[in-house]
Structures are given as C-alpha cells and as structure tokens.
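Of the protein chains in this complex, one is absent; all others appear in place.
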Amino acid sequence: MHRRTLLGATAATLAGLAPAVVRAQGSGPQGGTAGVKVAFLATLSGPGAALGTHMRDGWLTAMAQLGNTLGGLPAETLMIDDELKPETAVTKARAAIERDKVDFVVGLVFSNILGAVARPVTESGTFLLSANAGPSPLAGKGCNPFFFATSYQNDQNHATMGQVAQEEGYKRVFVLVPNYQAGKDAVAGFRSRFKGEIVDELYVPLSQLDFAAELAKIADAKPDALFTFMPGALGVNLVRQYHQAGLGRIPVLSTFTVDESTLPAQGDAALGFFTASDWAPNLPGERNTQFVKAFEAAHGYVPASYAAHAYDTAFLLDAAIKARGGKLGDKPALRAAIETVSFPSVRPSFKFGKNHFPVQDFYLCKVAKRPDGKFQTEIVRKVLTEDVDAYAAECRMPA
Amino acid sequence: MTSTLLLVQVLNGLQFGVLLFLVSAGLTLVFGVMDFINLAHGVQYMLGAYLAASIGTALGSFWAGLVLALPASLAIGLALEWLVFRHLYDRDHLSQVLATFGVILTLDEATRALWGSAPLNVPQPAGLSGGIMLTSSLGYPAWRLAIIAAGLLVAPLLWWLVERTRSGMLVRAGSTHRAIVSALGVDIGRLFALVFAIGAMLAGFAGALAGPVYAVAPGMGDTVLILAFVVIVIGGVGSIRGAIIASLLVGLVDTLGRALLPDLLRLALAPAAARQTGAALASMLVYVAMAGFLCLRPAGLFPVRRA
Partner (left out) sequence: MPPESPLRRWKLAGATRRVGTCGAPRMRPPLREKALPVLVLAVLAAAPFLGFGDGFALTLLARGMILGMAAIGLALLVGGAGLASLGHAATLGIGAYAVASLDAVGIDRAGIVFPVAIAAAALFAAVTGAVSLRTSGVHFIMITLAFGQMAFFTAASLSTLGGDDGYTLYARTTLFGARLLQDRLAFHFVCLGLLAAVWLLCSAVLDSRFGRVLQAARDNPLRVRALGFSPYPYRLVACTLAGGIGGLAGALLANATEFVSPATLAWTRSGELLFMVILGGVGRLYGGLLGALAFVLLEEWLSHLMTYWRLAFGPLLILAVLFLPGGLAGLRRRDG
C-alpha cells in the first residue's frame, strides 16, 4: 500500500497549496456570492435506483429545510446518475469536478461505484462524502483525508447480526449471500462475532432471479436461523419466495435485505424479518421524529437509512461551512471542521472516528406494519454501543 | 442430498423452464417464420408483469389482473408491430437488432418514468399463495406448481395450433415458401402480424405468471431475453417442439447446476474454493451448454427445413 499513501500525501500537499488560488478568486465581491456547489452522485436509474431515490429525497428534504443554503452560502446541487456503471460514474464525477468545479461530491449508494470514483475525486482535492457505501479499503489502509462516510463501515451491520445470533444462542446458522466482494465481506463480518456453526454458505450470482434451489437446501438443512445479505431487487425476490416456500418458521437475520426501500414491494411477506441498522424510522429522538415527518410529508413514503444518512450529510456540511465562516478555500481547516463539528444528527450517538467513519450505536430491527398500513423497520434493542469498525486500527490518516 | 430435495430442485427447474418456454415460443415463431430478430421480446414479458400487477392492484384481484393482462399484451404487440417492426421485415438482421434494441431502451425507460425504478408490489394469487407440503418438512410453493401446470397446458395447445391447424400450416408454409403462399391469395402481412401478437401475448402471460414470484422491475425482461435466445438456438430456430424441449433443458441445467455444482466440486476442491468456483461455473453452465450444442448441432435439436 506504499504507493497509495504516497499519493494521498501528494494530494494533501497539493491541497495545501490550493487555497491561495481559490481565495484569490473568491475575494472579488465581498463574501457570500461565491456559493457552494455539490455534486450529488447516486444510482438513480436501473435496478439499484430505489436506494438512490431515497438518498436523493433525503438530501432534498434537508436542502428544503436549509433554504438551499449550506453554512449561509447559497448552495447548488447537481444531481448525477451513476447508472450503477463504475466507468460512467468516473466520467461524470470528473466532469463535475473539472467542468462544474464542485466543492463536494456526496451520495454514493454502491461500494463498487465509490471504489471507482474515490481516487479521481480525492486526488483533485475535492471532499467526498458517502451517505451509504463504506467499503473496508477506505476505512483501513486506504483511509483518505478527503473521504468521509456518514453511514457506516459495511461490516458493522453484519457484525451486529453476528452478535445477535451469538446472544440469541443459535447453534447452527445457514448463510446465503450474493457472490461478490460485499457478499464475502458480509460473511466475514457476521463470523467476526458469531462463534457457532455455519451449516453451509451459499453464494448466488448478483443477477439471480430465483432462489428456489437455495430455499430447498435451507429447508433441508433445518438450521436455527438464516443469515442473509441480499440488497435491492435480490431481497425483494428472496423475501417473497421465502414466504411462499413456507420457511417462515426459520428466523431470518438479514442485513440490507429488508428496509424501507424494498418493503413496499415485499409487503406482508417481510413481516417478522430481522435486520441490523444504525438507524430506523422510529429511532427515539425529537430530531429523528421531525425528519421522518418532514420526509413523509414531502415525498409520500417512509424513508430508509439512505435518506437519513443523506439528510445528516447536508446538516454536517452546513455546520462545517458555518464553522469556517463560509471559507471553502482552506481545505485542511475545512477538513478539521468536518471531523470535529457537532451538528444536529438524527442519530443520537454520531461522531467521526480517526478514519472518518462514524463511531455509533447499532440496533437490531424488525419489520412491522404501521397503523396506516405502511411498512417500516422498528428497533428491537441496541446491540452494539459506540462501535468502532474493525479496520480503523489499520488507518494511518495523514495529518 | 436426499431424493425429496432432488425432486424439489427438479420441480424448480421445470417451473423455470416453463416460463422460459412461454417467452421463447413467441420469439422462435417470429424468428423462424418471419426471419426477424426481435430483441424487444423481453420487454413484452416485462410489460405483461407490469400490466398484471397494476390492473390486479387496481381491481383488488390477482386473477383479474392476470386475465386482463392478456388482451393488453396482445394490443401492445400489435401496436409495436404496426409502428416499428413491420418496417424492418425487409432489412438485414443487424438493422433489426439495432432498431429493436432502441425499442428496449425506450420502453424500459418509459416503464421507469411511469412506474418508478423500485420493484413493484404484486398482489398474490388468492388461494395459491401458500405452500404445499411434499413431505412432513419439505414444502413447495403452490403457485410454482400452478406455473408448471399452465405451461403443460399451453405447450401442447401451441404445438397443435402450429402443426395441426390450417392457420398453423399457412404460418409454416409462409416461412419457407413466402412467395407461393402470398400468390395463393393469403395476406402474409396480416398472418405475420397475428403470429407476432400471439407471441407477444405469450410473453406477457409469462410475465404475469412470474410477477408473484420474481421482482417486477424495469429491465426484468433483459435477462430472460438472453436465456430465451439460448433456448431457441438450442431447440432450433422456428421449432415449437424444440422450444419446449430446450427450455425445459435450460431450466433444469441452470437450476440443477446451481444446486449440485458447488457440492460436486467440494469432492475435488477446498470448501471455500469449491463454493466460489461452483457459483461462477453454475452461472456459465447454460452458455457452455449452448456453445457445445452449436458446435455439435449448429442447427439446433429440431432444425426447421428451409427453402
């Protein structure tokens, strides 16, 4: 990883030189007129679009409440669709930075998209804030002064479920995940806290439509519980087919499989499914209640954690820019402001660790039907308190 | 692996095969009879699922949605034929591929604009939404059995229609001796439009059947389309019999490969390696089978003789 740290250091040095230039541009008309430009990069079309839509609407809810300003500066958001194609995402992110001269790139639903744009964005000295994807390389050795995650390190949710399985006393757990990096990370995360027997691990292709073959195997193995990670449409299929196959007796410990973005399609079939999260619509706290209410009023559906994280990201930026008095030019100072500023988060326990990932609580949640007929995940109990992700120790953040 | 588990996997393969058959039947007829490559056939499958789900939700009954989706799919098929496809019959295959790809892009995007990109909630078939116990511990979804039954009903009917009726004879004759059939006073244009619309309806039917099982989302037809092409190439372009056999074959190979390969590889490899290569190999298996067939029997299992 020698080369990567070297590059990070170079980027930081360059950024140190940059402020002079930027300030020279901004000093013409006295204050304020410069404004903030944010590129909102998310998956807004294709199979992953539901998540991106939640994220976008969470951001828009925040911007509406902030009157389209961030830290007192007029803010402009460029909505960019990454189409879930890494190559497209890189091209568009470069366009936003080089042509539109954005100050921040936020959003990022999928890890592979983040993996593709992380280098080009951070090397240009632009801050990158992920409201969902939190892959391990960026949390550990590849941690970066210009990168922040307002969500979680992906493994934390899986580890939470491992802890739950351990505490519930399950002896034999069956594992079903998609066959790609995030799927393998999920298994590793789950195993980091679950010490019982893994009856079998099944890896299915990402394009899987039909889980019939796998469900039959699960029924045959008769495990104490099923651990699964099936994001997006995969989860919709799995949950519905799980119900149809009459497997309801085996408890499902899931991560990113049932949430408010998939529940409208999963409906009653998802009732009783467990999930692990840092946030749920009914998380106690006035700030959160007020957010969920405002979101539902504006967009007509129940927000998922993606929306909450995007909402938090906007208020984080607002607070950090305010703390800097609207001066965006001094990047190291702005970075320090983002690291330490306190902002009104919807999560009661939010703060950044040294690797720029949150240190926060994680909860066991369960799918429930609200009195108005809509579905949401609801908190069962707190599992991990102020959890630091497993990779933070490997991070040597350049000063 | 117990024998009941194997039975369940075979049923799964059959059920997947039946869906593939319903989609590929129209594709193989259109391809074989009109010599027209229609990439947009998968879109018909998607639209069938969407129509059935929307109508079903609006009327509060899955069955009403299923029944009404059929004429709606037929109408959309006719409209597309009239608007776009009919102007492509006399063009080479590559132009047809390009133009029908344009249709996919347009209709996938239109679906996204109309229904949103999130998967749709589909009403469950009343009476068939539960499972049937095969043994005391192993259940099987009733709706999947219904899909198999529907396929077993449609397949012989379609075969009879094409092979044994007068219209079927005209369609078959029209594909091999186009000029002579039209010289006999048969309106080939209308005949082809009819074949096209029936193909579209079958794909729509498949989509409506698949709705309660799979996710109804934009682009759901694209995966099925590729597999349907695999089916018609293996079965022989234009052959209904070939489509029946090949779709069941593809369904079984795909499902059983996914179920058995990782276990088989475990005999030779370490468990972790076996799982991963097994999963990768299982996704390839259908294509390996197709490449093998194309090498050994380039014209497919049941080649249709051409003039």
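The chains carry the letters A and B, assigned in the order they are written, with residues numbered from 1 in each.
What we mean here is this: contacts are C-beta pairs under 8 Å (C-beta built on N, C-alpha and C of every residue); 3 or more make two chains touch, one makes a residue touch a chain.
Computed from a predicted model, the values in this text were never measured in an experiment.
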Per the touch definition above, residue among A:N157, A:N179 or A:Q241 touching the missing chain: A:N179
Residue of B:A58, B:A110 or B:L264 in touch with the missing chain, whole complex considered: B:A110
Interface residues of subunit A (partner: the chain not displayed): 3-4, 44, 81, 85-87, 90-91, 94-95, 98-99, 111-112, 115-116, 118-120, 135, 179-182, 184, 205-206
Residue numbers in subunit B that touch the chain omitted from display: 31, 37, 84, 86-95, 97-99, 101-110, 112-113, 178-179, 182, 188-189, 222, 226, 229-230, 233, 237, 276-277, 279-280, 283-284, 287-288, 290-291, 294-295, 298-299
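Everything below uses one rule, namely that only the chains that are shown with their structure count from here on.
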Residues of subunit A defined as touching subunit B within the complex: 44-47, 49-50, 53, 179, 201-205, 207, 209-210, 212-214, 216-217, 219-220, 222, 233, 236-237, 240-241, 244-247, 261-262, 264-267
Touching residues (chain side subunit B, partner subunit A) in the complex: 1-2, 4-5, 8-9, 12, 15-16, 112, 116-122, 129-131, 133, 137-141, 143-144, 212-219, 223, 255-256, 258-259, 262, 275-276, 279-280, 282-283
